[in-house]
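For reference, the structure I am asking about is given below.
What you see is the complex with one protein chain gone and the rest in place.
Let's turn to subunit A:
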Amino acid sequence: MLSQPTAADPVAFRAAQPGAEAWVSALCSHPTWSPVQNALKGIAEKMIHSLFLINCSGDIFLEKHWKSVVSQSVCDYFFEAQEKAIDVENVPPVISTPHHYLISIYRDKIFFVSVIQTEVPPLFVIEFLHRVADTFQDYFGECSETAIKDNVVIVYELLEEMLDNGFPLATESNILKELIKPPTILRSVVNSITGSSNVGDTLPTGQLSNIPWRRAGVKYTNNEAYFDVIEEIDAIIDKSGSTVFAEIQGVIDSCIKLSGMPDLSLSFMNPRLLDDVSFHPCIRFKRWESERVLSFIPPDGNFRLISYRVSSQNLVAIPVYVKHLISFKENSSSGRFDVTIGPKQNMGKTVEGVVMTVHMPKAVLNMNLTATQGSYTFDPVTKVLAWDVGKITPQKLPNLKGIVNLQSGAPKPEENPSLNIQFKIQQLAISGLKVNRLDMYGEKYKPFKGVKYITKAGKFQVRT
């Protein structure tokens, strides 16, 4: 496909373009160039070759090639695998086809399918694709088909910058935002009037320095630094109410709006709590190793500073309990459903934003329930019961009770469904982690500092 007749035949080319004649003859006389050799191919090409975005109904709505073009038909293998899988979640992330390998991720109802030709660490590609999706999210507020279609030019520009010849080039959002400005309503109006563009006219500085995550010349009138300590409880509670497994996964998300090149160090009251930590590249690892202090020059804007885990060896306080009674009667087309949620060990804070979701067995036709608090919905197609409870008040425990209608004649479900619980507790880090102080070096001004704690349910599951 490379040996196009026009290019391989200088004479024909000259005839077509008399102006360029001398030029080409000079090129052709070079001994290292011969038109034939390019006919032979089969050279290994690493990394990401092409990317296809596919929506849930199987339409390829965007394609981008970094090397030669790969036909859309390669996606047929993907569709085949998709059909075999029970649901979208079960589409294998790595698919082997006769000539290519397809590595895909599923994010926000979109499949990002990348085409690979040779050996590559699959995580490398997966991680990158997620980074692409994150960037879309960052730019357009959502990573959806419509958002991508509406901003197809920006998407293309972004993809062009993020990957060079299939190898990641600029993936830091700070850099990208300097290269390509995110769309805003105001800007698009201005653009349409003035004909100006989203492409930044200044060139990014961060990419060239040793701190690729921060641009130079940041200026704010109000200098602020906010840290959100967010902890999620992952737990499996068994039938009898005892904890099978529990651990705390935490992150510190930061929003830093500081001028210049501030050098921050954040210390904790009880850093030993953190069992396993992963860092944003800006953090100086050695400093953490030796002093347990987070020392860093922050990126500008929002970013995740660290994520950590508090090991399951420590006893994790479970802030809620669930009383449940779910039963399906033998040989009758109905069952009982009765669930009560209550607070436990909440350290004086209210548990709020409580939501319970249950994937009911397939045999369930409908549910007829009454909630003492909040509202519930049952989707007869997906068999998902969702109960939005809201705040728990210890005086009156929320309860959901009623009748389950089963398909008549169908066997009674083997297993009771598990209950997935979500909740939120403000102003509390359940692990007890506390920020001690934040110091800033390198700049003269006094920044405004803020720390917020919040505890949420992560993968919190109650078996019944």
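Everything below uses one rule, namely that a contact is a pair of C-beta atoms (placed from the backbone, for glycine too) under 8 Å apart; a residue touches a chain by one contact, two chains touch by 3 or more; residues count from 1.
Criterion: contacts and distances are computed from a predicted model.
Novice: The hidden chain: which UniProt name fits, "Carboxypeptidase O", "tRNA (guanine(10)-N(2))-methyltransferase TRMT11", "AP-3 complex subunit beta" or "Serine/threonine-protein phosphatase 2A 55 kDa regulatory subunit B"?
Specialist: Protein name of the absent chain (UniProt record): "AP-3 complex subunit beta".
Novice: In the full complex, which of A:Cys56, A:Val69, A:Met269 or A:Leu325 touches the chain missing from this view?
Specialist: Checking each option in A:Cys56, A:Val69, A:Met269 or A:Leu325, the one touching the absent chain turns out to be A:Val69.
Novice: If the hidden chain were put back, which of A:Lys219, A:Arg272, A:Lys286 or A:Lys444 would touch it?
Specialist: A:Lys286
Novice: Which candidate, A:Asp164, A:Glu224 or A:Glu352, sits in contact with the chain we can't see?
Specialist: Touching the chain that is not displayed is residue A:Asp164.
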